[in-house]
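Here the complex is missing a single protein chain, while all its other protein chains stay put.
Chain lettering (A, B and C) follows the sequence in which the chains are written, and residue indices restart at 1 in each chain.
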Amino acid sequence: MNATGIGAAVRRKEDYRFITGKGCYTDDISRPGEVRAIFVRSPHAHARIRAIETAAARTLPGVLAVLTGADLAADKIGNLICGWMIHSKDGSPMKMAPHPALAATKVCFVGDPIAVIVAETSAQARDAAEKVKVDYDILAAVTDPAAAQAKGAALIHEIAPNNTIYQWHLGDAKAADAALATARHVVALDIRNNRLVPNAIEPRAAIGEYDSGSGKYSLWNTTQNPHVARLVISAFVGVAPEHKLRVVAPDVGGGFGSKIFIYPEEVVCLWAARKVDRPVKWVCDRSEAFLADAHGRDHVTHAQMGFDGDGRITGLRVRTIANLGAYMSTFSSSVPTYLYATLLAGQYDIPAIYCAVDAVYTNSGPVDAYRGAGRPEATFVVERLMEVGARVLGIDPADLRKRNFIRKFPHQTPVIMNYDAGDYHASLKKALDMAQSRDFNKRKRESARNGKLRGIGYCAYIEACGIAPSQAVGSLGAGVGLWESAEVRVNPTGSVEVLTGCHQHGQGHETTFAQVVAERLGIPIDNVAIVHGDTDAVQFGMGTYGSRSAAVGLSAVVKALDKIEAKAKKIAAHLLEAAEADIVFADGRFSVSGTDKSVAWGEVTLQAYVAHKFSGQELEPGLKEGAFYDPTNFTFPAGCHICEVEIDPETGATRIVAWTAIDDFGTVINPMIVEGQVHGGIAQGIGQALLEGVVYDDNAQLVTGSFMDYSLPRADDLPSYNVGMTVTKCPGNPLGIKGCGEAGAIAAPAAVINAITDAIGSEDIAMPATPQAVWAAVRKANMGRKAA
Amino acid sequence: MALNMSGEVQLGAPRDVVWVKLNDAEVLKACIPGCEELNKLSDTEFQAVAVAKVGPVKARFKGRVHLTDLDPPNGYRISGEGEGGVAGFAKGGATVTLTDRDGGTLLGYVVEAQIGGKLAQLGQRLVAGASKKMADDFFANFAKAVAQSQG
Amino acid sequence: MYAFTYNRASGLRQAQNMIAKLDEPKLLAGGQSLLPAMKLRLASHANLIDLGRVEGLAGIELKGRSLLIGAMTRHFEVATSPVVRQAIPALAQLAGQIGDPAVRHMGTLGGSLANNDPNADYPAGALGLGATIITNRRRIAADEFFKGMFETALEPDEIITRVSFPLPKKAGYMKFPNPASRFALVGVFVCKRGSEIRVAVTGAGTAGVFRVGTFEEALKKRFSPKSLEGLTIPADGMSSDIHGSAEYRAHLVGVMARRAVAAAVG
Partner (left out) sequence: MPAATLTVNGKAVTADVDPRTLLVQFLRENLRLTGTHVGCDTSQCGACVVHVNGRAVKSCSILVAQAVGANVLTIEGLAPSATQLHPMQEAFRENHGLQCGYCTPGMIMTAVDMVNRIGHDLDDKTIRHELEGNLCRCTGYHNIVKSIAAGAKAMAAGGGVRRAAE
């Protein structure tokens, strides 16, 4: 292994700027003449707008403009869109309601933006925002997804009767019914997958700029996919034509999905910049982010799993209502459908699966992809059922899983996915060993002596990542292809710039991508620069989400490197006066096979540009190649996490005392970075299980609207993690990579809840399992036992 | 967020006297905690400005107060809604019942209140206690006002 | 923030004069509650009077059987002071649990008591220890000082200068933090001084910090966690929010009280 090549724990190249305070996030950028935008937002969850009075605000000092939805309409600015078409089972298309960037006639959730103030300073803009008077006709509101479809519930959009966006299904209902009807045991669960706020520590921000000389717009934006933002803003919203719009995603402080989407605020900043002819900056406050960022999860599910007398799964039937909030966010429709139901087979050979999903509007913030997006919800359903099944059947939970594991690959599930490779038994076994599960009962007794309840919980998860084949997702309704692009520019001195359509916001691409390139070209890693995040610099690309950057984006880089090598060999052949077929490239040197003649990489790259040694007619000068890579399948990372908890029954406080994670991500480029991704994912999964959950009150007011009430995991809420890996290479891409970004968030919630329910001897606990909830569940279980 | 409270106050005055006080804008103004203005628009409608203060939080609410379900001298319903600017909005009402008790009057109240916007979002831990205090203060002030008029 | 005028007082008298003269004055001690509220535009004051440079308001001193702590003494100083750790370790421990290290470097004893946040730690310590709050005008017993959530006996122009904590024989503080804010969901301070027993609870009550007479009576017989076994307080009057129902809080008061006594005798 090369010291910086694939498999080496190379320290990150990007860290120097972050640890010295020299990172450059959107809010760190200051454009000449920049002014500030502040949004006026609805305090009501559901109301008709009778009138908006802006005159008083306009006259305040420093105010340049007060713009409303009427101004947007006058300028023919289009609505925000959801880019993934889902059809209901009756064939009808999903009911996408209009989503103007500024609400003009009606507000649909607390925080819905109504007007923007542009002023010299943000204090002046805030002063003015308070002077905007909106006359509301307040309407009844609904936030609970299960209640949204009820007769008499408030109707949010005319286009969607019963607030129903679609009624979708997947699988074979008859087969699943028959499997459950003939099963020896049927385990049923009602599950609420709690709504979460992504809470990247960098709040969203945007700077819009318009150059009247060139007619060119620029948008600096906290986004995970600048090209998609440019495409949507030009083609659908229509603020600027694509070729006149530059979108830059500079350093971005975490995304977790929430920065994929095209939001009203960035559109408005760009549009307003032309109106006031000054750069317009908006920086989201945290309390504003709680309202305005797309949330995650929020499913209500009833699921049944059937088992035969040997503990083999006969079938699974799932019914889910997914809350998409007040408007359909950019990819919202795909999350509870193709990113969810297609994973319901888990790691198991399940003969029959049927899943029906209704998506509904409610008077709450929009819901879209958040780390894992659909796959944590699916895993939670499957892995809770397995654990409860084991308890009902009296089979050891690890053993029950073993009995049902898929062992032969490729494996076609009943829900679209074709698993290409994996070894679930290996990861379970390794996890059981590492967690010292054999000694668990001893530890449980020790805890009991201290008055504590100890529990152990498993989660054997699978995810579909590296999203993914464009043709496949297109046939499922995606409005975009999900390939990735790369361009490799070799400079005359031999240093290399790699332009990728991916975008990093914590994942470390500047290091891992460089590792692959440096190893392949035999050059120092410091001679490789990864360029991303600027549509003026980088060719069209799809961005970073769904654990796809290495599996798809890096595959494009590899494909471009193949082309580079091929051309460099041609040049080397000229230099060495040998046949191209005899040129061998290794360790940064081109040699003629079977001779001691060779030439260094740097010599070839220089000759590529001076072009003295070959005819420009026969071989084009230069060394620059591009590639687009479209995978043939999703990738299927999988693994097993084991959580051990200790509960103080007097207070209900749960402490995670041990965490074991064994993951199979295929080829690992940088184990240090991969482990870091696993840690972060687990932390978010533990957050969902123990701490985090959005609460709206009866009037659809957001009660968990700041870190004072929304419990973001802190260092002392979390354990250190024991992380290990097994490897089965992904056959679908050149490096054998599966992706690692979401695994922890997918695996952790079920592992935690399985451990808690094991500890307290009751399945009756919802997420988040707060101290109060656990205390109540323990008390109820004790009362139940006493009564029995 | 929605809040519900109820309580009783024993007043040392006959029902008809209490009833008059309950309909007296000056008395109401003096009793509503933080009330800066209460202007009569009609016998049953007032325009009000009140400052709600909860610890570090101070918000000035402007709105209307209505009296409905008037049943002299047995009780009424007093309700109101106000805009607190950046803080959000508040609305709520109290059903007040008067019954003869121990030579005086027993005033019973059932209050429900709702707040929305920033206060609901950021001040939720404070709101329940503050609302209860405001209701308690109002009726305590009212009892005092009745007692003074009797003294 | 809304606009305000910043005034820096260099002495107590000057601060007093400022309060008298300035429009809508507000004292700025550590600012760890005040400034966030102002930033969110949930509070506005025309004039801030910064006490940060007032001479003689900070300091820790053991005087006879009392510990005197200046109002502008930061939580960090109280938490780490060898004098406090020796004299009333439970008070040092309490101060070490307020907010986080950065907040403790700014937040002050006087600011916390004057604010009387219903979930703050110091009110439990002051009431639990039977402290005397000393102002520029008078001495106020803790039992008279706390007047419900965010309300105190302080007059508008009154400034806390020092707090006198009589030394206990035994004392303990146990806090169950709100999982989100880390303020006390329930915090219980217990103290034994001769035959005097005090049990003060923060976080739980709708009216702020309060004492639990039944627990105090039980502990008078024997100052041991066992004395509190089976004892609870009624859920009536307890706060209720998404983090804890009134019933849960009432239950936690019992648990935390037993643990505080265990810590005190431990």
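What we mean here is this: a residue touches a chain if its C-beta (ideal position, glycine included) is under 8 Å from a C-beta of that chain, and two chains touch if they have at least 3 such contacts.
The structure presented is a predicted model; accordingly, all values stated were derived computationally and were not measured.
Contacts of the undrawn chain with the visible chains, over the full complex, involve A, C.
Residue-wise, the contact with the chain that is not shown comes from A:Thr20, picked out of A:Thr20, A:Ser212 or A:Ser475.
Residue-wise, the contact with the chain that is not shown comes from C:Gly31, picked out of C:Gly31, C:Gly70, C:Gly203 or C:Gly254. Considering the full assembly, A:Gly744 is the residue among A:Gly171, A:Gly457 or A:Gly744 that touches the omitted chain.
Counting over the whole complex, subunit A has residues 11-12, 14-25, 27-28, 30, 123, 198-203, 251-254, 256, 285-287, 505-508, 672-673, 675-676, 679-684, 706-708, 712-716, 718, 720-721, 744 touching the chain that is not drawn. In the full complex, subunit C makes contact with the omitted chain through residues 1-6, 8, 28, 31-32, 35-36, 38-40, 48, 50, 52, 76, 80, 99-103, 105-106, 181-182.
Just so it is clear, only the chains that are shown with their structure count from here on.
Annotation: 43 Å between the Cα-based centres of subunit A and subunit C. In subunit B, 86, 118, 122, 124-125 are the positions where the chain touches two or more neighbouring chains simultaneously. Residue positions 40-41, 181, 242-243 of subunit C each touch two or more of the other chains. Across the complex, subunit C meets subunit B through its residues 33-34, 37-38, 40-44, 115-119, 148-150, 178, 181, 183, 206-208, 239-243.
Interface residues of subunit B facing subunit C in the complex, by the touch rule stated above, are 54-59, 86-87, 118-119, 122-126, 128-130, 132-133. Note for the complex: subunit A touches subunit C at residues 123, 126, 287, 650-651, 653, 691, 695, 703-704, 707-712, 717, 770-772, 775-776.
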